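Please see the structure below; I have some questions.
One chain of protein is taken out of this complex; the other chains stay put.
Should a chain be cited, it is by its letter among A and B, assigned in written order, with residues numbered from 1 in that chain.
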Amino acid sequence: MLKAKIIVRYKEGVDDPEGKTIKHALNLLGFEDVEDVKVAKYYEIKLSKGDENEVEEIIRKLLVNPVIHDYEVRVERI
Amino acid sequence: MKYEKISDKVYRVKMRDASDDELKKISDEMGLALNLEEMKRIKEYFSNLGRDPTDVEIHAIAQAWSEHCSYKSSKPILRKYIFGIESPHTIVVMQDDAGVVEFDENHAYVFKIESHNHPSAVEPYGGAATGVGGIIRDVLNMGAKPIALVDPLFFAPPDYPYKKLRQGIKHPRYLLKGVVSGIRDYGNRVGIPTVAGITYFDEGYVNNILVNAGCLGIVKKDKIVRSRVTKPDVLLVMVGGRTGRDGIHGVNFASKVLSEKSEEEREAVQLGNPILKEPLIHLILEANEMGIIHGMKDLGGGGLGSVVGEMCYSGGVGAEVHLDKVLLKERDMAPWEIWVSESQERMLLAIEEENLEKLKNLCDKWDVEISVIGKSIMEKNLRIYWQGRKILDLPLNFLTGGVEYNRPYKIQKIEKMQEIPPEPKYREIFLNLLSSINIASKEWIIRQYDHEVQGKTVIKPLQGEIGFETHGDAAVIKPLHDSWRGIAITTVANPQIARIDPYVGSLYTMDEAVRNLVAVGAKPHALSDCLNFGNPEKEEIMGEFVESSRGLGEAGRFLEIPFVSGNVSFYNEAFRMNIPPTVVLMAVGIIEDMRKAITTDLKKEGNPVYLVGETREEMGGSDYYRMIGVRSTYVPRVDLSETKRRSEELLKAMKSGLILSCHDVSHGGLAVTLAEMAIGGNIGAEIDLRSMGVMRDDFKLFSESPTRWVCEVQRGKEGEFEKIVNATKIGYVGGNSLRVRDGERWLFNVHLNILRSRWKNGLKDYLG
Partner (left out) sequence: MKVAILQMEGTNCEEESFIAFRDSGFEPEYVHINLLKPGDLEKYNVLFIPGGFSAGDYVRAGAIFAARLKAKIWKDLKNFVDEGKIVMGVCNGFQVLIELGLLPAVDGISDEPQAALMVNDSNKFECRWTYLRRENDTIFTSKVPEVITLPVAHAEGKFVAPNKILEKIEEQKQVVFRYVKPDGSKADYPWNPNGSMNDIAAITNPQGNVLGIMPHPERAFFWYQHPDWTRKKREKGDGSLIFKSLIKYS
C-alpha cells in the first residue's frame, strides 16, 4: 500500500483571493498582526498497487493546473 | 436493567413497570425529547398490549410525535384560522409536502416555504444548504420541476458587540456569511435560480437566527404525484443518497430549545450534496414523465420513519419494511438509527412491481442508487423487520395519528402611546435611514445567488439600468416556453410591527405581500406561510402565535388568497430569550402577460409621479422611530377593503399600459421608496409633499402606512390614469438628484451618486 500526501497551492505571484479574504476577516476579528494568509488544498490518496510515477500522473492529470499551481508531494509506504 | 438486548442492535425497553422518574430518564437517555405525559401515554399503550416496546418502536413514536412532524401545538390553531381557505384554482391545499395551484389550463405550480433554523444556528453553512435541499425535494416529490428558490433570513445586526455574545453563540456576521454561502453553493450548483428573499436584522435573533427557504415548481396537471400509497402490494423504493448517522434526531433537535450544548450536538446537522441532487431531479422528472410513479415523498425531517407512515396512513393502507435492504453509509448502524436518520438527498417512491425494471434503467443512466425496502399491505399497521425478525408492529393511527395539544395562551394588552420627537435634520436623517442595514442594498447577497439559471427569470430581483440596479418588489418567472403567462414571487415579513401587535403584524404582512405582487403587475394568487415563534409552552408566546394566525386567516379569507402550504417553527428560544414573532410569507401572483410587467426603476424625464394610498401618523414599528430611538405603539392600521380596492385599480391601470414604474412604500416610508426608484433608473425626481395635506414632514416622508405605492405614469396620460386610480400627484421624474420640498420649504436635495453610495454601502461595509 502507498499513501501520497499532496499539497496543491498557488504559485508565488499568483493572487489568492481566498487567502486575502481570510486575512481581512482575521484583521477584523482583532488579529491585527496577521500579515498574510495563503490557502492550499491537501489531498491524501491511498493506492493499493502503484508507485511514485502513478502519483505524479494523478497530480498532472487532475489535481494541478501548472499555470497557477505548485505542489508538494510526500509518498509513504504503509 | 431497563434495556434488554433481544437481537443484533435491538433492545427491548422495559417501561411497563417504570416510575415517572425512570420514564423521564429513558426519554433523556434515548434522546427522545418527549415529555412525561407523552412517555406515560406510551407506557399505557404498551401495558394494554401486554408487552414492552422495542427501542425501534419508541424512537419511531418519539419522532412521529415531535413538534416538527406532528404540529401538536399548532394544529388546533391552524385549523381554526388558516386551513380551509380555498380558491377556484387550488388543487392540493395543506395536505402533502407542498401546495398545488392551477397555473393555466394544463399546468399547475407547486410551492412551499419552511424553516431550517436550529441546524443553521449551529452550523450555518451546512444547515442552510440542507434547508434548500429539503425544500427542493418537497416540490420535486409532487412531480414538479423546481424553477425558483427564495430565502428569508433573520440575524442580529452585523455590528453586534462580540463581548455581549453568550457562550456558544456565534457572531451574526459569521452566521450571515455561512448561511449565504450555504444557500449559494447549494442553489447555484443544483441549477435553480434564487429569485427573492429577505435579510432582516434585529437583536432579537442574536441567540437564534432564522433561515427559511422556499421553492416553487411547475408541473403538468396530469403529472401531479401525491404523497400517498392507495393500495396494497405497491413496492416501496428508496432512491438517491445512502442512509447514515448524519441528521439523527434532527426533528427532535428542531423542537428543542437551543443551549450552550447545541454546538456539540453536531450530529443533528445533515450534510447535503447538490451534485447528487441534480441527477436525482432528472431521474424523478423522467420517471414521472413515463407515468411510473404511484406515490412519492422526500425523506426530509423525520426520515424513513415519518415518511413510510404518512404515505401509507394518508392512502389508507399499511406497510412492511425490511431495514436490512436500506443502503447504508456506515455498516454498523442500529435499526432505530436507520429508521430515524435524516440523511439528505433520499426519496421514497411507491412503484408498481411491473414498473420496477424501468425505474432501475433510469437509475443506471443517472448513476443513482436504488433499493426496494418493502411494500404496502392491506392491514393499516406498520411492521418492520430486521434480519428476518419483526422488531416493530404498531397500528398507524396510533403512530401517525399523533398527538395534539390545546396549549394555554395569553394575549398581551397593548397600551396605546406615541412619543413625538423634535423635527429632524431631513437630509441627514434620510441618508442615515437609506444606509441603515434593514434598508440598504442587499446586492452583496443577491449577486452571490445565480438568479438567471434556467433562463426563465424575466423580472429580476435587482431592477433598472445595467450596473445601477435597485431592489425590486417581486421577481417574475416565465415558466413555459410557449406562453406569456408569468408567475410573480415575493417574500415578506414584518417582525417589528408584530412585536408590538402580532395580529396587526399579520395584517400588515398580508398587505405587503399584495403590494409587492401588484407592484410588478401580478394578481395575488396563493400563499405559503412559515411561522417562526418562541417556546409555545409559554403562554405569552402561544398568545403571539394565536394572534398572528388570526390576522393571517382573516386577511386570507377577506382577500380570497388561500394558504396552500406552510410550516411552523416553535422553540426559537435560547438563554430564555424568545425571538420576535416572525411570520414569513412566500406569496405568488399570476401575471397574464409578462410583457406588461413593471419594474421599480424610474424611466423617463418629465413623467409625473403619483402616490397611491393614504399616509397617516402611525409610527409604531417604523424604521424611522426605531433608528432615532423614539417609542410608539401606534402600529399602521390595515383596512383590507382598501387593500383590495387599490390593488384592483392599479392592476387595471397597468393593463392599460399607463404605468411605467411602480414601487410599494414600506421600510423607511415614501422617502426611501423614491430613492430606490431613482437609484435604479439612474435619474432623479422633483417631489412636492404639499398635496399630501397637513402633517409633519417627517411623518409624510417616513411613515410606513400600508396599502401605498409610488407610480411613474406615462406623460400625457395623467387624465386617463386618474380616472382609474385614486392617487395624488407628487412630482416629476428628472434631473440627477432627488429634490424634496413641502410647498415653499425645501427638505433635501441629494445627488444620485450620494444616494447610491450611501444605499449601496450601508450593509456592504460590514461584509467586505
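Keep this in mind: a contact is a pair of C-beta atoms (placed from the backbone, for glycine too) under 8 Å apart; a residue touches a chain by one contact, two chains touch by 3 or more.
Note that the coordinates shown come from a computational prediction; the quantities given were computed from them, not determined experimentally.
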Original post:
In the complete assembly, which of B:Arg595, B:Arg645 or B:Lys723 touches the absent chain?
Top reply: B:Arg595
Original post:
Touching the left-out chain: which of B:Asn188, B:Ser483, B:Ser656 or B:Thr728?
Top reply: B:Asn188
Original post:
For chain A, which residues lie in contact with the unshown chain of the complex?
Top reply: 14-15, 17-18, 20-21, 41, 60-63, 65-68
Subject >> Residues belonging to chain B that touch the chain removed from view >> reply: 184, 188-191, 273-276, 278-279, 365-367, 446-455, 457-460, 462-467, 469, 478, 481, 594-595, 597-599, 601, 603, 660-661
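Everything below uses one rule, namely that only the chains that are shown with their structure count from here on.
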Original post:
Which positions of chain B touch chain A when the two form their complex?
Top reply: 768
Subject >> Interfacial residue positions of chain A with respect to chain B in the complex >> reply: 21, 24-25, 28
